[in-house]
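All protein chains of the complex are present and in place, except for one that has been dropped.
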Amino acid sequence: MAENFDRDDLPRATVVPKRGTRISIVWIIPILAAVVAIGIAIQRVMSEGPTITILFTVAEGLEAGKTFVKYKDVNIGQVTAVKLSTDHSKVEVTAKIDKSAGDLMVEDARFWVVQPRVTLSGVSGLGTLLSGNYIGFELGKSKKAQRKFTGLEVPPIITGSQPGRQFMLKAENLGSLGIGSPIYYRQLQAGQVIAYDLTADGKSVQMKVFINAPYDKYVNRDTRFWNASGVDVSVGAGGVEVRTQSLVSVVAGGVAFDTPPFAVKSETAATDSVFTLHSDKTTAMKQPDAISTHYVLHFTETLRGLSVGAPVTLLGLPAGEVTDVGLTIDPATMNVRGRVEIVSFPERLVAHLGQNKAAIDKMVQASAQGRQDIMRRMVEQRGMRAQLRSGSLITGQMFVAFDFFPNAPKPKIDWSREVPELPVVPSTVSDLEAKITGIVAKLDKLPLDTISADLTKVLTTLSQTLEDASKAVNRIDSDVTPGLKTTLEGLRGTISAVDRTLTSTDATLVGRDAPAQQDLRDALQEIARAARSLRILTDFLEQHPEALIRGKSAENP
Amino acid sequence: METIACPDCDLLQRLPGLPPGGKARCPRCNRILGSQPTDSLDRALALTLTAAIVFIVANTSPLMGLSAVGRHASTTIVGGAYQMWLQGQVVTAIIVAFCAVIAPASYILFMLTVLLAMRRPPAPHWVGEMLRWADSMQPWSMSEVMMLGILVALIKIAELATVEPGIGMYGVGGLIVLFAAIMVTFHPREIWERIEWAEGSAPPRSDRGAGR
Partner (left out) sequence: MTSAPLTAAEAGLLSCETCALLSRPADPSEPGYCPRCGGELEWRRHHSIQYTWALVIAAAICFIPANVLPVLSSTTLGSVDSDTIMSGVVFLYTSGSWPLALIVLIASVMIPLGKLVAIAYLLITVQRGSISSSRERTRLYRMVEFIGRWSMLDVFVDTFTVALIQLQPLMFVEPGPGVLFFAAVVVLTMIAAESFDPRLIWDSPTNRERLHG
């Protein structure tokens, strides 16, 4: 049944207005978005590693946003910007490093551009032709963090992770070595030269070498290093010997090392130990002499030709070395003398001994005092003296020789001094020189002109007289003859004597007032007198030939 | 005023107009008879804010990571436009940047301004102008076209490299969804009805047949 109703009478539905400012559910969306965005941002910030700048001279193939920084072939960062430095001299590369590698950014970390390269040690980096250049990284040992670096121009020769050890070699000069020069052990390449520099005093070159494992364990404290560059030629009793390590070492220089056979088992050398770089294998392997004593010698003659390292011999066998050549001046007297310091290695001599080797060796090894005793006895009792001798007339090299001079004057040696002075004798060379100089001077001074003039006169008179005498002899044949004969005999004897005297000029001509010269004069005067009296006789006989028969009468004076 | 009967208790009653967010309940049995949706502007604002956040994330994160022969590459949206610039295509780069970044950014910015200004009535008159600008930016923000473009490029590249989508990609996807949502929830009429007229005065009554 339809009822008519007035709509206005109907009740009204309750209106419930929006309660306060209730936040609609839709706001969850922006809140959620905000949370996620903040989460992403935080994660990005947290995972961000440090940003570093590297200065390179050239940034070949480095592109922002593309080039990576790699360590052990793993990306540890990426280049974000490449631009010129403020002074336009270098390229500043900014790179963002992964957080995981952030700790590696320390003071001595190294960076370089990896690109195809040809070096002494070979070709490297060819992979970058495909993958593009990247920045290589090498660990540093420091703990101090750093953000600004200067890139290396060439890759470091050794990488920090390569097993092996580093040592230092000291040499007088670099020779033909360079960075990358190989180091050989028994002709196997065991390492390389990685750096070199002048020592602080500028007198020698110090090289840093890296010996790879497992060869580094063969480097012990007695190991010797020598320069094996180029070709080693030696001429010996066996002929010519040519030695070379490898072609590389001929071209690029090389170093070899080995432990000498006489070295006792010694411990492995510590990293960074310093070794001397010898000039060749022989020098390197020379056995060092444990026992050495130093002496000093003073010479008055020239020391030219005597160099440090020249041998000291005893009776021709090696006994030591010259260690210093110099001068001493006595300020009071201005007396200048040559000073030579030598070191003696008694063991070298002992090696040459035949019998009694063991006994002498024991004495030598026993004590310094014992050695000094031996020396003293040889010097004082046996007359051992030092003398300069010429080693080679061609080069003029001299050496010091110890020899025994029994007639040498008694020495005065102070054995208590730390470096005793041993007595010397002048060298024969100078002796001969002096003598010849003296003879020449004396010969110069002789009045040879006068003597020869006199001699000529006498000889002329003599020959004349003899002629006359032979005439006379032919005419007479009587008692006068025996007298004459005797005189003639005597004359002949005198002439022989003169002859003899004249032939031995050596002893007789020395010294102006030498008795021989005086004898000669006397003899010559005698001859002159004899010749005169013979003439008088001959003249008389000519005038009074009967005198030969009758003799000299009273009436004929 | 509408006449209804409560579905639960059949009470005949009048249903008045409801304020936004308000609900009508049966006086007798308290059943909810109807509700008025809340101010749509609120929703639009929430969505626009979200869009703003997502936009920032999408443009600052890499779109994807690519690795081939040991090399890696990744790019953001701006990075893509920048590459075109570097390659000499300056005008194209500008167009791409405009369609992919500037237009959507401007749209979001203008919408935010409008929506925030509307929360404090009376809305100032420049809101209208701003809304007009937002409207003009809308056809030019081509985030979805860009998304498809990236996907096509990815598929082409995927043959020679391994590709990994990045956060940027998801961001762009989210942005597309949000833009669509904003356009759906936002009713410009709400603005026009509440806006302070350019002339300054309250909206006049409509004059029918005027002018002839």
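The chains carry the letters A and B, assigned in the order they are written, with residues numbered from 1 in each.
Just so we're on the same page, a residue touches a chain if its C-beta (ideal position, glycine included) is under 8 Å from a C-beta of that chain, and two chains touch if they have at least 3 such contacts.
Please read all numbers here as calculations on a predicted model, not as lab measurements.
Across B:Met146, B:Ile167 or B:Ile182, the residue that sits in touch with the chain not pictured is B:Met146.
Remark: the omitted chain is touched by one listed residue; of B:Gly21, B:Gly128 or B:Gly174 this is B:Gly128. Subunit B residues in contact with the hidden partner, per the touch definition given at the top, are 63-64, 66, 68-69, 71, 73-75, 79-84, 87-89, 91-93, 95-96, 99-100, 125, 128-129, 131-132, 135, 139-140, 142, 145-146, 148-150, 152-157, 159-160, 188, 191-192, 195, 197-199, 203, 206-207, 209-212.
As a working rule, only the chains that are shown with their structure count from here on.
Inter-chain centre distance (subunit A to subunit B, centres taken as mean C-alpha positions): 89 Å.
Taken together, the subunit B residues at the contact with subunit A in this complex read 3-4, 11-16, 18-28, 30, 33, 38, 42-43, 46-47, 49-50, 53-54, 56-57, 61, 69-73, 79, 167, 174. Partner subunit B is touched in their complex by these residues of subunit A: 5, 7, 10-18, 22, 24, 26-27, 29-30, 32-34, 36-37, 40, 65-66, 68, 75, 130-132.
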